[in-house]
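There's a structure below that I have some questions on.
A single protein chain has been omitted from the complex, and every remaining protein chain is retained in its original position.
And now, chain A:
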Amino acid sequence: MTINSLHCICVYYQDWHRTRRPKPASEAGLLPAVSQAVSAAAAGDAAAAAHATASTFSSPRNTLQSTTGTVVAISNELPPPPPSTAGAGVGGLTSTGLAFDEEAKLVYGVVISLRNMVKKISGRDEQFTSYRTSAYRLHLFETLSGYKFVMLTDPRTENMRVQLRRIYEGPFLEFVVRNPLVKMDSREQGIDNENFRAALDRMVRGLPVYA
C-alpha cells in the first residue's frame, strides 16, 4: 500500500505479501522515510535506513516518506498455493524488477490518468475507485485534501474503499495528523512512523479479506 500526497509524491509504503521484493529505489528517487525496505541501499547514503534495508528485507518496510503523495498499500496477499485459499486470496504481485520509486511513480501515474479520464467523461461527481486485472485489483480512495490512498490486492477482493476510508479515519488521523513530530509537508519527508505502521498493520491484518 502506498500513500501519495498532494504534491504527487509517494509518502508511505507498506506491504504484506509480495512475491518479489521491489528493488531498492535509486538514490535520488525516493524521499527519506518512506519505507526502510525501499530506500536507496547505497552504502554511506544519507538515509541511515539504508543499511537496515539490506538486512531486514523480510520485515515490513517502515520508512516514512513524507510525501503527501499517495499512500499506497500493496497489501496483496501472496499468491496462494493453488488448492487452499478461499476468500481474500492474494494476488501475486510479481515485481516488474523496477526500482521502487519508479514503481511508485508508475502506480501514481496510472491512478492520476484514470482519474482525470473519469472526470472528463462523466463530470465532477463521478469518482474513479478501483480497477481490476487478471493479476491484481487496485483500489483508490482520495480525500478532498489531495491525499490518495492506493491499495493493491488480489483480484477476487471486493471493493476496499470502505476499508481505505477507515484507514484514513483511524491510523492516519491518529498517528500522522495528530502527531506533531511527523512533518506533513510532503516535499521533504515521508510519513513513516512506528505507531502508524503498527496500527495500520493491525488494522489490515484484522480485515476479513486478509488471507
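The definition used in the following text is that a contact is a pair of C-beta atoms (placed from the backbone, for glycine too) under 8 Å apart; a residue touches a chain by one contact, two chains touch by 3 or more; residues count from 1.
Methods note: contacts and distances are computed from a predicted model.
Asker: Suppose you had to identify the omitted chain by its UniProt name; would it be "NADH-ubiquinone oxidoreductase chain 2", "DNA-directed RNA polymerase III subunit RPC3", "Proteasome subunit beta" or "Trafficking protein particle complex subunit BET3"?
Answerer: The missing chain's protein name, per its UniProt entry, is "Trafficking protein particle complex subunit BET3".
Asker: If I consider the whole complex, including the chain that's not displayed, which of A:Y108, A:F128 or A:F196 touches that chain?
Answerer: A:Y108
Asker: So which of A:T143, A:N159 or A:N195 would be touching the chain we can't see?
Answerer: Per the contact definition at the top, the residue touching the missing chain is A:T143.
Asker: Would you write out the residues of chain A that touch the absent chain, in ascending order?
Answerer: 6-9, 105, 108-109, 112, 124, 143-147, 168-169, 172-173, 177-178, 184
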